[in-house]
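All protein chains but one are shown at their positions in the complex.
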Amino acid sequence: MGAQVQPQGQVSAGREGTTGWIGQAVSGVLLLGLAGLHMVGHHYIVDGGLRDYGEVLQWIGQPLILFAEVSFLVVVTYHALAGVRSILFDLGLNEGQKKTVSRVLAVVGILTIVYGLFLAFTLFSRA
Amino acid sequence: MNMSEHSQKYHVVVIGAGSTGAAVAHDLALRGFKVTVLERGEIASGTTGRNHCLLHSGGRYCVKDQESAVECIEENMILRKIMPEAMELNGGLFVAVNDEDMAYKQSFIEGCEATGIPYKELNASEARRREPYLSEKTLGAVWVPDGVFEPMRMCMSFLASAKQNGAMVRPYVEVTGLQVEDQRVVAVEVWDRISGEESVIHADLVVNAAGPWAGMITDMAGVDVPVVATPGVMVSMTGRYCQLVVNRLNVSSDGDIVVPQRETSIIGTSSWTVEDADYIEMPEDHIQMMYDRGSEMMPILREVEPRGIFAVARPLIGRIGEDEREIARTFKCFDHADRDGVEGFVTIAGGKTTTARAMAEGTVDVVCAKLDLEIPCATKETQLLSYRAYYTI
Amino acid sequence: MTWQLTFKVARYKPGEPPRTDTFQIELDPERTILDGVEKIWAEQDRTLTFRHACHHASCGSCAIMANDVEVLPCIVEVNQVTRNGGTIEVGPLHNFPVVSDLVVDMGTFFERMQQVGMPIIGPTDPLDNQPKDDFHAYENCIECGICLSACPVVATDPTYLGPAALAAAYRQYHNSDDSEEKQRIMNLVDRENGIWRCHVAYECTAACPSNVDPAGKIMGLRRQATVNRVRKLFGLKPA
Partner (left out) sequence: MAVSNAPEGSRAYPGQQPREPQKRVLRWFQPFNRSLGTWSFTLNRVTGIGLVVYLYLHLGVLSLLLVGEESWDTFLAVAKSPPVLVMDVVLLAGLLIHGFNGLRVALVGSGFMVKQQRQLFIGMMVLALILLVIGGTAVFLK
């Protein structure tokens, strides 16, 4: 261990920790349902397992399903990138590195969600 | 006049960082000396670390060695004030389990009164109510203010306070020689066991607090000190079966005490003498004797598993061949100028961890007298730092 | 009866590359690993450095790796880890700076314990003031560092407060009646490098030689931190 000792009384850092962990737990629990729906919807309903192009459009064309898939996209992206962030933080980064990691991952997350939304709504419009 | 301005000029090297060396270092630093503590191993890795953890009330000595008993009860009362973090002030019982023990009770109580040890007589049912694991044969008991301490943390507390006052503590630095010029010890030759470097440390005065190894140090100055390495076996049992220290109400003998420390019960101890105290082979029959004698007071100790078995040498003042239990457990400070005509060299020997502070006071008084200084000892009133500070200062 | 044993000892001296030394010793199988190490020092190699004091698992200074597991070598008999003619590998704890051979630097560790503030033994008379059972375990913490060596997060994040300090914080939090002290402890642990860095591997609890259960207590602190936040949301004081 290095000589780094935590300075006391930085409440803001604490809040970030709490929300980070609770966010991960809550999104994780949500994913149990959303990923379950996604897997069942794409693997187990139609004959032959995976959906072909037409079947995909038919599936995503339902507004409730679209809502579920979009929620899945947002939650899974958050959960995945927060997980990556947590693993990277486990490496014992300094404050500057932590900031960089957080920012880069936030940008990646936004790009992912924008791309996913574009995909989902394009398919929805084609249906 | 501020005498510490004068004491600052003197560099005192203390050899050994057991309880004695640690307490001496604290006292010296508090009286303003420049202090370096040299310890060949880790803090408390010798006699002190492996001791019985008993904060003596003096009860064990109050009949046959009243000088030691008085030292114990005085120091007991001081230590509990200055070092509460390393202590459990649970009290102790002297328990009678046969008629012979009961017959001893009167002289024990007289001893307590003569030496000023507070005591309280308990009848058998009261004793067994407080300590349910006591033998059914218990006939009666006497309560005294025994306690339990953490030997290593006690040393670290003393050393932390010494460091706070400027002392330097160097573990893993072994003394390999003393340089004597004109019948005066002027420097200490050392070997750093970590870096492998050998060096020489100048000293205005050397205090030998090497415990049972004191003779090795005095040999280096061509003098000699009557210290006998007298090991004892202790067996630490899994589980804490008494809250108070349980002693046998009789003349001190082997296996007559059970000290509850944390979640263990330590049975002790035996006694024999060795030439070399570095590695002590434990006699199997001594270990067996601990179970046998310990379970006379607390039968459950025969049924539970041991957690640790260990032996270490006590530094008794005397000569090999004397009956070890007859040797007084008091301490003695040898000024080698008076004794052997070697200046600048003092050996503190004997004693117990409980009396370490008093030993230090006596030793530093001798040091001051040798240097013509009059600085009063303040360790009685000085609260010690937390043992943790040893690592953080 | 004695056994013939091979000790492979991880050696390190400042400025030299680490190496492994092999020693052959004879030892009674009921003696401990620490007895073996001490015997090697006494009879074969005076340059060997190791920490030890009490030899009965109460000072916590001797903790090392033996056959790649954290142990207090003073209470592990050699017959528990090997057989006659067998080999025992010993090395310093993981995740601590190595000073020399088996000696690690506990400075940062104690700095963090110091921040939590709990002395290892309560100054009270346990007869008059029995510690609450649940907390009793924390007084059993011998500050040996084994939990930090075992933790997979400490292995990579030196800024993590670590299981020992967090367990002590739990006790200090619940044992204190002083709301300011509670707040100080919460501020210390309720942060990314505190309770939220733990990934629930429970390795500290499995490795602890004193049954302190640091992981369980980290979870307790998380719950407390969450409760406090929820209460604050509703304008209530921390529980």
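Every chain is named by a letter (A, B and C) in the order it is written, and numbering of its residues begins at 1.
By our rule, a contact is a pair of C-beta atoms (placed from the backbone, for glycine too) under 8 Å apart; a residue touches a chain by one contact, two chains touch by 3 or more.
Keep in mind that this is a model prediction, so the values were computed, not measured.
Listed by label, the shown chains that the missing chain touches in the whole complex are A, B, C. Among the residues C:32, C:100 or C:210, only C:100 touches the chain that is left out of the figure.
Touching the omitted chain from chain C are residues 12, 14, 18, 68-69, 94-100, 103-107, 150, 152, 155-156, 158, 198-203, 205-207, 215-216, 219-220, 222-223, 226. Interface residues of chain A with the unshown chain, by the touch rule above, are 1-2, 21-22, 25, 28-29, 31-32, 35, 39, 43-44, 46-50, 52-54, 56, 76-77, 80-81, 83-84, 87, 91-92, 112, 115-116, 119, 122-123.
Listed here are the chain B residues that touch the chain not shown: 11, 34, 36, 168-172, 187, 192, 194-195, 199-202, 390-393.
Heads up, the rule we're going with is that only the chains that are shown with their structure count from here on.
Between the Cα centres of chain A and chain B there is a gap of 63 Å. Rounded to a whole number, the gap between the C-alpha centres of chain B and chain C is 27 angstrom. Inter-chain spacing, taken between the CA centroids of chain A and chain C, is 37 Å. None of the residues of chain A touches two or more other chains.
Taken residue by residue, chain C touches two or more other chains at 107, 109, 111, whereas all remaining positions touch fewer. In the complex of the two chains, the chain C residues touching chain A come out as 95-97, 107-109, 111-112, 115, 148, 153-154, 156-161, 184, 186-188, 190-197, 199, 222, 225-226, 229. Against chain C, in their complex, chain A makes its touches with residues 1-6, 8-11, 13-18, 20-22, 89-92.
Taken together, the chain B residues at the contact with chain C in this complex read 41-45, 48-50, 53, 84-91, 130, 150-153, 172, 174, 193-196, 234, 236, 243-244, 261-264, 266, 278-279, 307-310, 312, 386-392.
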